[in-house]
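Submitted below is the structure of interest, expressed as structure tokens.
Removed from the display is one protein chain of the complex; every other protein chain stays in position.
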Amino acid sequence: MWRFIAFRTLQAIPVILTVITVTFFLVRVAPGGPFSSEKAVSPQVEAALERQYRLDLPMYQQYFTYLADLAQGDMGPSFNFPGQRVDELILQGLPITAELGLYAMLVAVVIGVLAGVIAALKPNSIQDYIPMSLAMVGICMPTFLLGPLLVLVFGIWFDWLPVSGWGSSPGDKILPSITLGAMYAAYIARLSRSGMLEVLSQDYMRTARAKGLPGHVVVIKHALRGGLLPVISYLGPAFAGLLSGSFVVETIFQIPGLGRFYVQAAFNRDYTMILGTTTFLATLIVLFNLLSDFLAAWLNPRLRYQFSKGK
Amino acid sequence: MALLSVKDLTIHFHTRNGLVRAVDGVSFDVHAGETYAIIGESGSGKSVACYSLLGLVPMPPGRVEAGTAMFAGKDLLRLSNSEMRKVRGKGISIIFQDPMTSLNPFLKVGEQLIEPLLLHFDMKREEAWEKATATLEEVGINNAAQRMNAWPFEFSGGMRQRVMIAMALITEPEIIIADEPTTALDVTVQAQILKLLKDLQVRRNIGVIFISHDLSVVADIADNIAVMQNGKLVEQGSRDAIFTAASHPYTKKLLAAVPVGEKQPAPAQDEPPIVSVDNLCVFFGESGTDSEVKAVNNVSLQIERGEILGLVGESGSGKSTLGRSILRLVNPTSGSIRFKDHDVTHMNARQLKPLRRQMQMIFQDPYASLNPRMTVYDTLSEPLLLHGICNRKNLDAEVFRLMDSVGLARESVLRYPHEFSGGQRQRIAIGRAIATKPQFIIADEPVSALDVTIQAQILDLLLELVDRFDLTMLFVSHDLGVVRYLSDRILVMRSGELVEAGTANEIFTAPKQDYTRALLDAIPGKSLLAARAADSGS
Partner (left out) sequence: MTDTTTPDNLLAATPKGVSLWQDAWVRLRKNKLAMFGLGFLGFIIVICILAPWITPYGYEDQDLRLGASAPSAAHWLGTDTFGRDLLTRIIYGGRISLAVGFIATSVALVVGVTYGAIAGYVGGRVDSVMMRLVDIIYALPFMIFIILLMVVFGRNLLLLFLAIGAVEWLTMARIVRGQVQNLRQQEFIEAAISLGLSPAAIIRKHVIPNVLGPVIVYTTLTIPNVMLLEAFLSFLGLGIQPPNSSWGLLISYGVESMEEYPWLLLFPGFALTLTLFALNFLGDGLRDALDPKASRD
């Protein structure tokens, strides 16, 4: 097991490095400097600014100093928020985005798994059709449409819930969490339905029933673990999706999290900010993919056995 | 008094494609201490009939239309769910066909074994664990205490079936239903499992319902035998009565399908061998590591012109790999393969092409060996056109001639594989193999996926074609009876090596190796063979 973890972790390092490198050079070759939009700056000021942001060095030196700084957690100063460092800005936004992501993930997993399992227990019945139709709606209703619609209906027409902010008025976390989680709840519902159906058709389900076990024991003890493995493996990609979804949700609900920073930085061509957030988010996503892989492997006895034997 | 008395059991399936009378008015009794065998081919309704006793038939689409099944004073067909759960696993246990898929891969073996005890006897966990360990020992698993904590995948197929048997026995049921419990296993393992089942049944005085498609499997253990066909129970009686005095034509056909006797070896030829293999090795995986599999290890053999050479071995013995490497479908690691005057060991695809016309293969699974998107016409015309045997003008005539040769109706020429039965599909595959008029054919378990009566037809077709087209054949099989019936010479393979060679008569009457002897001892149905031999002798 440990060997597997070490191996996979080592495999993630080149991925993260590639992300950093590609992002770095993409940003550097981008047409137009960071200050070209601003009005005539005197050459002296520009030179001073370039020195401050180390733009006067040759490209490869910039790259290696950036890597060295990054290793110490320093992502350099922001172009658009003078005086603030990118890593500080990221740390400001992170808790908010993390909280939003956590709630959305809870919404996705709890609703998704419940709906999927219920549907799989009685396929092609009303108990299957209703949750699966809702899941289909969830898949076809993108976050940036669902969000405004929820705001329109519950925030404006019924006036039940606040339509923006995060933690400033009671209940303002409900709509963003649902908006962000809905599509993943839909995917997870479909995944757990097909996973459960697959497992329920296995021979060993018949064995369990032939022992005289009651239905709920058969499902919970014998079917659930195998049936939900695909869901576990999906958690990594779902997390990546949630992060990019947070760009939209934070914009719609005006939540001061990482996602909104990223979108603003993209608009303002705040290159150090883009570079920093991309690196950070990408690393996070790679790590989560790794975690969900580990979890899935750990739940699979054959893999676990092989690892413990060092194979 | 009978333990179980089934009367007029009728089960229909209401499917989209109409009504299927899966079980049609079946009646039988099972007594304590009796092994009651139900024989039938696939689709005969034998499994459905037995599963319905425990309410394991999916309903819908299935429905019990009529009948009673009295067990311990209750009608099994009319129990409520909760009453049925008390019968399942406690009164009647069941052993399923495929031990590889019938154990939950996510739970340890011990966990699965104690489940029925905790459920039906309100036992403490420790107590149940102890009893389960003892039962595992009883079914012949060494180190039972340790093995209780193992995962199912750590067991081989035969060992898993022992676990399944232990699981069925653990609650001391009055009846055990065994649904083809040895079909997925090798012959030697099958013999062990059959013996174990019989011993346990006698020792514990339980009733066993043994479902099988193969008369010879049950021949040595059954007390009474019932024969099912198309949902109807066509004949039942004591084993001896069925073997010697069967009255129903279907029973007779089943009995006749058991291959008996051996071929007279063809006279030796002066010609050089058609195939000669020298020191052939085929290894898979990385060499020098644990993952290396020596599928074929230093094998040398010669196949004489005009003979049928039988190649027997259990699963994993490398017999299929050997066959495939002669046709260069698998690349050899070392050694040499000669076909007539050509060294084919290192030929590339282009060099091989003209030779391919002369050597062909018939595969095991007629469901996988035909391209599902090609009609019979496409499948049969492909080799004819490829090797320039026909032009567009005489193609149709040749395709029809081929269909005649293998006994396919000409009207079905434009049909697709899924519209045929298994036996018919194998005929198409045989037609494709003989299309180029080859001299040498490898038949890799060509009948093992087929029902017994179909098996006999296909074997006879092969013999007829060998005779008519002067073919040489390498016949690969796990079934010694079939090989004996068909082959001039027999090779025995084990773990990648050839262990013995000889004429069928030599192998069967005077085996030199212990392994060959073990294989021969494991052949099921000795009593049936004796009865049949006496019958055909008279």
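Just so it is clear, A and B label the chains in written order, and each chain counts residues from 1 on its own.
Simple rule for what comes next: contacts are C-beta pairs under 8 Å (C-beta built on N, C-alpha and C of every residue); 3 or more make two chains touch, one makes a residue touch a chain.
Everything quoted here is computed from the prediction, not taken from an experiment.
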According to the contact rule at the top, which chains on display are touched by the left-out chain?
A, B
Where B:H14, B:K124 or B:K353 are the choices, the one touching the absent chain is B:K353
Out of A:Q62, A:N80, A:S164 or A:T251, which residue would touch the omitted chain in the full complex?
A:T251
Answer key for B:R324, B:R427 or B:R532 versus the chain not shown reads B:R324
Out of A:V19, A:L134 or A:L303, which residue would touch the omitted chain in the full complex?
A:V19
On chain B, where is the contact patch with the chain that was removed from view?
15, 324, 327, 329, 349, 352-354, 356-357, 359-361, 363-365, 368-375, 377, 382-383, 386-387, 396-397, 399-400, 410-416, 418-419, 429, 432, 436
Mind pulling the chain A residues that touch the left-out chain?
11-12, 14-15, 18-19, 22-23, 26-27, 29-31, 136-137, 139-145, 148-149, 151-152, 156, 240-241, 243-244, 247-248, 251-252, 262-263, 266-267, 269, 274, 278, 281-282, 285-286, 289
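Everything that follows uses one rule, which is that only the chains that are shown with their structure count from here on.
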Mind pulling up the chain A residues that touch chain B in the complex?
202-204, 206-214, 221-222, 225-226, 299, 301-302, 305, 311
In the complex, chain B touches chain A at residues 54, 56, 82, 84-90, 93-94, 96, 98, 101-107, 115-116, 119-120, 151, 153-154, 164, 167, 290
